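A single protein chain has been omitted; all remaining protein chains appear in their positions.
Take a look at chain A:
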Amino acid sequence: MGARVMAFDSSQQALRAEMLLEERDIAFDMIPTPGAITAGCALSLSFSTEELGRVMAVVQEEHIEIRGIFRASDSSGEGSFEQLV
């Protein structure tokens, strides 16, 4: 789904983000963290570009600790990632 990938350093932080996004009806997928992103947690959440603002609001309001939010630099999604947040 996602043009954006949110990665974490803790699976509990990832699962909390999952629950909060679900509660707010924000569409996302749980995906394995892409190898090009070094993060502590194997789980990441991906979502569409349009949801970025709402996702960021949840992260800030709820003090979720994230490694970062990333965008794939090439369209295949397998190459390098650019950190947005």
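Here, contacts are C-beta pairs under 8 Å (C-beta built on N, C-alpha and C of every residue); 3 or more make two chains touch, one makes a residue touch a chain; residues count from 1.
As a convention for this text, contacts and distances are computed from a predicted model.
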One chain of this complex is not shown here; going by its UniProt record, which of these names is it: "Electron transfer flavoprotein subunit beta", "cysteine desulfurase", "1,2-phenylacetyl-CoA epoxidase subunit B" or "Acetolactate synthase"? "cysteine desulfurase"
Out of A:I26, A:C41, A:M56 or A:L84, which is the one that touches the chain we can't see? A:C41
Where chain A meets the chain that is not shown, the residues are 8-13, 15-16, 18-19, 30, 32, 38, 40-43, 62-63, 65
